[in-house]
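A single protein chain has been removed from this complex, and every other one stays in its place.
Chain nomenclature is as follows: A, B, C and D, assigned in order of appearance, with residue numbering initiated at 1 for each chain independently.
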Amino acid sequence: MVYGVEPTPTAKKLRELCYSAHMIHSHIAHFYALAAPDFVMGPDADPSVRNVLGVIGKVGLEIGGEVIKHRAYGQKIQAMLGGKATHPAWTKPGGVSKGLTEEERKEVEEMAKSCVGFSQFSLKLFEDVVLKNKAYVDLILSDGYKLVTNYMGLVDENNKINFYDGKVRVVDTEGKELFKYGPREYLEYVAEHVEPHSYLKFPYLKKFGWQGLKEGPGTSIYQAAPLARLNASDGMATPLAQEHYEKFYATLGGKPVHHVLAAHWARLVELLYAAERLLELAQDEEVTSPAILNIPTSVPKEGVGILEAPRGTLTHHYVTNEKGIVTAANLIVGTTNNNAPITMAIKKSAMAIIKPGMEISNGLLNMVEMAFRSYDPCFSCATHAILGELPLQVNVYDSEGELVKQMQRELM
Amino acid sequence: MRRFNLMSTVLEQLGVEKERVRLEWVSAAEGTVFAKVINEFTEDLKRLGPFKEKSRVAAGGEG
Amino acid sequence: MEKTSFEPKIIGFLCNWCSYGGADLAGVSRLQYPPNVRIVRVMCSGRVDPTFVFKALSDGADGVLVAG
Amino acid sequence: MKKITIDPITRLEGHGKINIFLNDSGAVENVYFAIPELRGFEKFCEGRPADQVPQIVSRICGV
Partner (left out) sequence: MSKLKLASYWGAACGGCDVAILDIHEKIVDLSNAADIVFWPIAVDFKYSDLEAYEDGYIDVCLFHGAVRNSENEHIAKLLRQKSKVMVAFGSCAISGGIPGLANFKKKDDIFARAYFDSPSTQNKEKVLPVPVLQMPEGEIDIPEFYKDVKCLADVVDVEYYMPGCPPTSEQIWNVVLAIVTGQLPPAGSFVGCEDRALCNTCKRTKTDKKIKKFVRPHEIIVDPDLCLLEQGLVCMGPVTRAGCGNQCTGANTPCSGCYGPLSGVVDMGAKYISALASVVDADSPEEADKIISEVLDPAGTFYRYGLPGSLLRRAK
């Protein structure tokens, strides 16, 4: 967090490689296990089959096997580097504890190629199952699942989506850039509001002040996660993902897209980007270099790191004493950013779906749940009380804006 | 000794006052020393008050 | 705080060859010391694992004495 | 006023519940979305060595 040291180029690439694998696992898990049941089985299917096992039963073991295999690749790559897929214990200040052998690199490269193909398959599946079904398209475009807010996402110097490094860009309800900020400036842009009925705080754009749960131009509410990242960027840094990015906006009527359920599509565009990026890194000969650690020498102090978790922008802020013991921490994590939007989206969908005189069926209530599911929310993270998924890597800047250190996250 | 010092640090982090755990050297010939140690220790503990009620409830948690 | 009536419970882990003898001598010599200590005789104070101390505290001791 | 509760919300990570209030005509009057959990990482990271924090905060979310 706060050690004055830059990881070696190899360590940075390995962390990004591991993080891309993590994105692949997480996005596949969300799309197929958490979201797909609503579309493949149908929103009002029997709850006992409206789940991933039902989906596998319906699409067949062959496709189901592909889903399982590619999510497993994501996990396997993380375990290869970090020892374990969940909570890898691998990154440390200045680098990582274990490198990649040439043999492993080749293995990763093969898996990455396969993931690129599988991501394209998933986009095709989405097209076939969802976009070719008029009822679903109408649902996605309906007012009950539309929420007009600002959007936030991490971008590189070309304003392309980056999960791992860059600046936070925030665009307004028209898609125009409001501001772009580096990690150490986060307190000037984002603030959090407390409500007595929930343990989770409500972040908002500080400049506009807390105005309650109000959407539309001028709102202080912003969204994060895949749809927001697409809206807040000018494109994807890899070629195939860029094609789908363009198709996404061409189909849905230009930027920004305010349709909550479109996030599932956006997530798959990101999946393709993560797979392509994984492949690029796996083909980079520097990843097998043994230079994986720069030993920190300076005294730690304070740092802020920001990166994109699958579920939204993560901000971690730590202050330490001279021994590197944490004395204060502040975290705004993935899903926390979406607390207000999710609340609003649920209310809107409930108002649109539940009408006087209707019998309140399980399927109806599930359609209300579909509004939040689109955000792939993680409330464990959000209520860390405060901080969410840990970044694979966080850049830490000192008060003069110098890069002080990069810190790793362990897979979300 | 090294064990005792590390233990003291851990106990302190757990909120156990240093004075509650004492290490003393008393030989078999030092009856008076022993009595003095116990006298002092008892006084110290009376000043500190009971350990348990201040700190933890058995399977505590509510509230 | 009312502390007058409080009688602390002390667990004393005493070495058979040193302090246990000291305690014995104190008794034989009829030296006055408070009855708050419960003695556990060990063959050497080196036998006292930190676990003993933690266990004593968790079982209600207000103080623990390890004497060699 | 009638209250409908969806608890827990499912196919997501973590805990959440939705309270929907219907007015007498059966239309949605208001919806409350509550997150029932808090773990307190921000606080208990205090005192931990910075190099260990990534391992600790990774337990915010394991998905």
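Basically, a contact is a pair of C-beta atoms (placed from the backbone, for glycine too) under 8 Å apart; a residue touches a chain by one contact, two chains touch by 3 or more.
These numbers were taken from a predicted model, which means no experiment stands behind them.
Q: With touch as defined up top, name the shown chains that contact the chain not shown.
A: Counting the whole assembly, the omitted chain is in touch with A, B, C, D.
Q: Per the definition of touch given earlier, which of C:S5, C:Q32 or C:T51 contacts the omitted chain?
A: C:T51
Q: In the complete assembly, which of A:R105, A:K146, A:K201 or A:K347 touches the absent chain?
A: Missing-chain contact among the listed residues: A:K201.
Q: Out of A:P183, A:P296 or A:G312, which touches the unshown chain?
A: A:P296
Q: Going by the touch rule given at the top, which residues of subunit D touch the chain that is not shown?
A: Given the touch definition above, subunit D has residues 1, 3, 6-8, 10-15, 19, 21, 29-30, 32, 34-40, 42-44, 46-49, 51-52, 55-56, 59-63 touching the missing chain.
Q: Tell me, which residues in subunit B touch the chain that this view leaves out?
A: Touch set of subunit B with respect to the missing chain: 1-3, 5-7, 9-10, 13-16, 54-57, 59-63.
Q: In the complete complex, which positions of subunit C touch the hidden chain?
A: 49-51, 53-55, 57-58
The rule we apply is simple: only the chains that are shown with their structure count from here on.
Q: Report the inter-chain centroid distance for subunit C and subunit D in whole angstrom, where each centroid is the mean of the CA atoms.
A: Their C-alpha centroids are separated by 49 Å.
Q: Just curious, how far off is subunit C from subunit B if you go by their C-alpha centres, in Å?
A: Each chain's C-alpha centroid was found; their separation is 10 Å.
Q: I'd like to verify one number: the distance from the centre of subunit B to the centre of subunit D, where each centre is the average of its C-alpha atoms, in whole angstrom.
A: Comparing mean C-alpha positions, subunit D is 42 Å from subunit B.
Q: Where in subunit C do residues touch at least two different other chains?
A: If we look for residues of subunit C contacting two or more partner chains, we find none.
Q: Which of the residues in subunit D come into contact with subunit A in the complex?
A: Subunit D reaches subunit A through residues 4, 6, 9-16, 18, 20, 22, 25-28, 30-43, 45-51, 53-55, 57-63.
Q: Applying the document's contact rule, which stretches of subunit A touch subunit D when the two form their complex?
A: Interface residues on subunit A, with respect to subunit D: 1-3, 26, 29, 33-35, 37, 51, 86-89, 91-93, 197-200, 300, 309, 316, 318, 320, 323-331, 333-335, 339, 342-343, 346-347, 350-351, 354-358, 360, 365, 368-369, 372-373, 376-390, 407-412.
Q: Quick one: which bits of subunit C touch subunit B in the complex? Just the residue numbers, please.
A: Going through subunit C, the ones touching subunit B are 1, 3, 6-8, 10, 12, 14, 17-29, 31-34, 36-37, 50, 53, 57, 60-68.
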